[in-house]
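All protein chains of the complex are present and in place, except for one that has been dropped.
And now, subunit A:
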Amino acid sequence: MAELTLNYAQGDAATRADALAGPAGPKPRRALSRRNIFIYGTLIVVSMYYLLPLYVMIVTSLKGMPEIRMGNIFSPPVEITFEPWVKAWAQACTGLNCEGLSRGFWNSVRITVPSVVLSIAIASINGYALANWRFKGADIFFTILIFGAFIPYQVMLYPIVILLREMGLYGGLYGLILVHSIFGMPILTLLFRNYFTSLPEELFKAARVDGAGFWGIYFKIMLPMSLPIFVVAIILQVTGIWNDFLFGVVYTRPDYYPMTVQLNNIVNSVQGVKEYNVNMAATLLTGLVPLVVYFVSGKLFVRGIAAGAVKG
C-alpha cells in the first residue's frame, strides 16, 4: 500500500517535471543585453551633456579668482570658498547700486507671488465657467482667448507700454503683475477648461440638484478635485514668471527690476574684471527658485496625477 502510494507520488512528480521542462514562468532577460547597453548608454551620454555645464558652474562658483585664471575649468576647486556666493547675493554692483542680487530676488518674489495667485484664480474660474456653465457665445469667447496665445509678445510690447502709462501703472510692480496675469490667461484657461471638462458631468448636475450655486459648486466640488491641475498651473506660472526677462526689463524701472534682469546687468557689466565665480554664483542663485519648485512640486504633481487617475 505504502509502495503504491510512493509509486504514484513518483509518477506524479515525473509528470510535473515533464511539464516544467519547457519554457515556464517569466522569460529570462540578460542584464547586459544589447538593448540594455544601448538604452543606458544613451541615457548616460545625454545626462552628461546636460550635467557638465552645471558641474562647471558649481565648481567655478566655489573657486577664487586666482584659481580660475589658471584655466582648468573642469578641475574641482583646491580651496573651497563661498565668497563669490556672498558677493553675488549682497555686494555685486549694477550701475551705482551695490546691493547684489538680493534686491532683485525680493522684487521677483513680489512680482511672482501675486501674478501666480491672480492668474490661476481667474483662469480656473474662467475654465470652470467655460466647461460647466455654457453661456451664449462661450465658444467664440474661448476661441478669442486661445488666439491670444498665438500672438507674438513683441507685437504687443509697445501698445501695452502706452496702456500702462495711461493707467498710471507703468514702471511699477503692479503694472508688471497685471501684464503677467493677463499673458498667463490663454494657456491657463485652456488647461483648466480641459481639466474641468474631463470631470464627470453628472457630478456637476448632482450638485445643482443639491442646490449648490456657481460658487458653491466651484469651491466645494470642483476645487477639492483639482489639486493636480493646480499644481501643474503653479509650476507653469512660477517658472514662467520667474524666468521672464522681456516684460521685466520693458515694464519696470531699475528699482523694481526682477532677478533675471539684474543678473543680466551683473554678468554683462563692462567695467572692471570679469568675476566668473560671482557670475556663476549669481546665475545659480537666480535659477534656484524654479529648480526648487520642480523638485518640491514634481513629487506632489506625480502623486496628484496618480490620485486623480483612480475613479471616484
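The working rule: a residue touches a chain if its C-beta (ideal position, glycine included) is under 8 Å from a C-beta of that chain, and two chains touch if they have at least 3 such contacts; residues count from 1.
Definition applied: contacts and distances are computed from a predicted model.
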Inset, instruction - Determine which name in "Cation:proton antiporter", "ABC transporter ATP-binding protein", "Acetolactate synthase small subunit" or "Spore coat protein CotJC" the UniProt entry assigns to the undisplayed chain of the complex. - result: "ABC transporter ATP-binding protein"
Legend entry - Residue of A:Ala92, A:Ile120, A:Ile221 or A:Met259 touching the missing chain in the full complex: A:Ile221
Inset, instruction - Check each of A:Ile151, A:Ala206, A:Leu246 or A:Val296 against the chain that is not shown and name the one that touches it. - result: A:Ala206
Inset, instruction - State which residues belonging to subunit A touch the missing partner chain. - result: 200, 202-203, 205-212, 216, 220-221, 224-225, 310, 312
